[in-house]
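With one protein chain withheld, the remaining protein chains of the complex are depicted in position.
All chains are identified by letter, namely A and B, in their written order; residue positions are counted from 1 within each chain.
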Amino acid sequence: MKARISAGSRLLGNFVVLLLGITTLMFFALRAAGDPIIVMAGENAGPEMIAALRQQYGFDQPLLLQYLYYLGNVLKLDFGASLASGEAALPLVLSQLPATLLLAFLGMTVTLVVSVPVGAWLGARPDRASVRIVSAIVVFAQGLPGFVTALILIQIFVVQLMWLPSLGHADVRTWILPSLSLASFLAPKLIRVIAANVAEAMRQEYIRTARSIGSSAASILWREAFPNAILGTVALVSAQFAFLFAGAVIIEVLFLWPGIGLLLFESAQTLDFPVLQAITFVVAVLVFLVNTLSNLVFRRIDPRIGQAVS
Amino acid sequence: MSHDTILEVDKLSVEFPQDLSAQPNVVVDDVSFAIKRGQMLGLVGESGSGKTMLALSIMGLVPGLGHPSSGRILLDGRNLLQASDDQLQGIRGGAVSIVFQDPLASFNPVRPVGSLLIRSVMLHQMCGEKEARDRSADMLSAVGIPNPRQRMDSYPHEFSGGQRQRIMVALAAINNPRLIIADEPTTALDATVQIQVLDLLKSLTADCSLLLITHDLSVTAGVCEKIVVMRKGKIVESGSSDNILNNPREPYTRALIDAVPRYGGQRLLTSDSSPAGQPQPLLEVRNLDVAFVQSGRSFKAVDDVSLTLNRNETLGIVGESGSGKSTIAKAMMQLLRPAAGRITFDGQNLQDANQHELREVRRRIQYVFQDPYASLDPRWTIGKIIAEPMHVHHAGTAGEVLDRVADLIEQVELPADAIDRYPAEFSGGQRQRIALARALGVGPDLLIADEPVSSLDVTIQLKIARLLKSLQKKYSLSLLIIAHDLPLVYQMTDRVAVVYLGQIVEQGLTEKVLRSPQHPYTASLLSASIPESFAAVAAKLRATGEPASPLAPPGGCRFHPRCALATAKCAATAPVLTRDDDGTDVSCHFPGKVDAC
Partner (left out) sequence: MSARANSVAGWWRRIFRRFGSLELLAGIALFAVILILILFRAQLQTHDPYVGDLYDRFSAMGVGGHLLGTDNLGRDVWSRLLEGIRWSISAAGLATVIAFLIGTVVGLVAAQVSGWVRTLLNQIVDMALAFPSLIIAIIIVAVVGRGFWPLTITLGLVSWPVFARVVYAETLSLLERDYVAASRAFGARRSAILLGHVLPGLRPTLTVVLAFHFADMLVAESALSFLGLGAPLGVPTWGNLLQESRDYLMVAPWLLIVPCAGIIYAVVTVNLIGDGLSSLARKRGLRIDL
């Protein structure tokens, strides 16, 4: 129990460090080279207008003061209001979060459904000819940047064949292309990781032991090799999440899917600081949650963790 | 083929294809032999002899692209090489089973140990899971695992090495096979545990045959009725174990037998080991403690150890794994910081030495590591490797260093062109020679060799040992040898210290300690390594169980839980190292008892 508490507090400490680090970084980076007031005021605004705006949004204070004020607000979960629309920043971001989560869920599901069987099959017998061909296809597929695949899919299904609509996320039909595109982003990499882990597990000596008692090939793959391979894969979940999010941003922009990726893109163009800061915060929280969850899962399923090394 | 022949191997060849039209690599070449019902056959060979591939091909488990290219393997008359995959699966674990060498790697770390047993029973005995569980628990109990029903659900890392191997034996025996193949079943284990596992194998193979594969002839001595000797894929000689061990016909067999260090016969002593006059101490260790921290707890790997190494003398430190012997050596080399105690080299206290003095010490004491494959940087040429210490100590101009390197290469009996080649091109024995050359370059006074020959083949071991001794003589070195192989230590050392769980239990002149041991642990180590000389007393003195973990040593005398002669006093108080009339230090309450046996 004591170990759990100390591990938990360490994790919390990590989270605080992350949060502080990211938000501070954002705060200073944003102000470093861009001036949102100019953007907001437009091209024809005179200097008095600009000064007035500056005062209104509190940008005329010294930097450090702004930072402290900001830090205090963060603790109250108040990120201010969007410079563009005037809505409160954090609620705005949170309102668009479900769309992104939906996309992520759909994309991840398709990815897993494809990657796990293919990856396991590829890893099981890496020297078979058929496997080499499929491997080559996967190598090729990994070279396809996700948005390229998305564009090609749009080209084929929307433009040429006119089967599927391309925008928004109202209707289930609009869900298909974005999830497929996101999956094409993630699947090749995941397939290779799973294949590598499975192949690595199959090379171990305990596979030989299982064969020596007469287990069938299928039984060996799924009972002995796969649990080990999954462990290795789960450990990479946090890195996968970063990748997933990057993919989601691009997909959302492409398909005008109203999630936080699209919001990020639009806010970046208008230098809408409060919203950008809020998005950073929300993403940091998500990262923390995903990491913690995967850590917990990892600890539960690996019997070696938590034991004193004998 | 007679009725009672279980397995007949007939002109079997196994080969591995190589890339791009090079000749295939033939690892088993036209081998034929037979095993009768209930017979125990020993298959002996060094690395590369093909013995493991032969065993694997019986079960159809040859890895990678290797395959049998000709010949037959007849199990009860049926040719296994023509059996279908399904038939083979039925035989594996059923009629024929195998015990592998490395019990840690052979178990799946994320599955409970019982799962394999249950699976095997369900596959071969056609019963349900509950029944299988019961039978597995019974088998585990038969091999000596306490609390089998609960332990079945434990994971491999929760057992000790010896226990894991017992579980492997259980796995092999559970379906009453006709033939058990044991591939180096004891090599990865401590000496005292090896004996136990071998006994276990012997007792279980009452109605089935055993094919014991090993590189160590002495292992076959007590166990096998028939011996087959292999070399580079071919059979060199075969016959009853009596004939082979006492009357070998082939020179290779003779070499194998001779290579096993024996008691008696010529010892490899330096002729000026006891010069007229007093021995001059070179390295003194007093009350050394070395502590480690693991999972938050600290424990002493080395506990109050005192040693003296004299000039031109060879001292041996023996013990099993976990005894702390390597740690003592590392502390001497200042690779580890001692928690307490004093180490003095040539009058200089190492703890107080400044940078400059310490550097000089690092020149005068050199270290040879155990694993010749890990101790040389694979990216450096041999010349660079040997010259490295000389460069570090600025021992001469570039030209002088080069000359010295060439000279050293010749001294260690390596070809002159080795200087520009890479370690990957050399064998284990050759790499150890390179390590020796490297150590000698800066003209040390003391050479510490940590298990210098244990990872080498038997015939090579003797050569390297001889080389070590001749170099010692030539350069007037003092030698500290750390080993677990008693006969080797007997051959090479003047004095020896026996270590158990971080403490010295007996030390003195090798001649005395290893001929008439006073401590029960020393006696049991001896009985484990030369069973036939000690056969009569062995049973009485044999150490039971396994070495305890250094994290939690037993109270009182640390050896008492395993000692056949232990009494209540041994459990209560720890004995003190005292010198007896022969000059031997013993740490036991009843030093005389061993003699009485």
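Rule of thumb we're sticking to: contacts are C-beta pairs under 8 Å (C-beta built on N, C-alpha and C of every residue); 3 or more make two chains touch, one makes a residue touch a chain.
Everything quoted here is computed from the prediction, not taken from an experiment.
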Give the residue, chosen from B:251, B:378 or B:415, that touches the chain omitted from the document. B:378
Answer key for A:74, A:89, A:183 or A:271 versus the chain not shown reads A:271
State which residues belonging to subunit B touch the missing partner chain. 19-21, 333, 335, 358-359, 362-363, 366-367, 369, 371, 373-380, 388-389, 392-393, 423-424, 435, 438, 442
Those residues of subunit A which, in the complete complex, touch the missing chain: 14, 17-18, 21-22, 25-26, 29-30, 32-34, 139-140, 142-145, 147-148, 151-152, 154-155, 159-160, 238-239, 241-243, 245-246, 249-250, 253, 264-265, 268-269, 271, 276, 279-280, 283-284, 287, 290-291
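Note that in this section only the chains that are shown with their structure count from here on.
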For subunit A versus subunit B, what separation do you get between their C-alpha means, in angstrom? 51
Subunit A residues within the subunit B interface of the complex: 127, 204-206, 208-216, 223-224, 227-228, 231, 301-304, 307-310
Write out the stretch or stretches of subunit B touching subunit A in their complex. 59, 61, 63, 65, 88-94, 97-98, 100, 102, 105-111, 116, 119-120, 123-124, 155, 157-158, 160, 168, 171, 294-295, 549
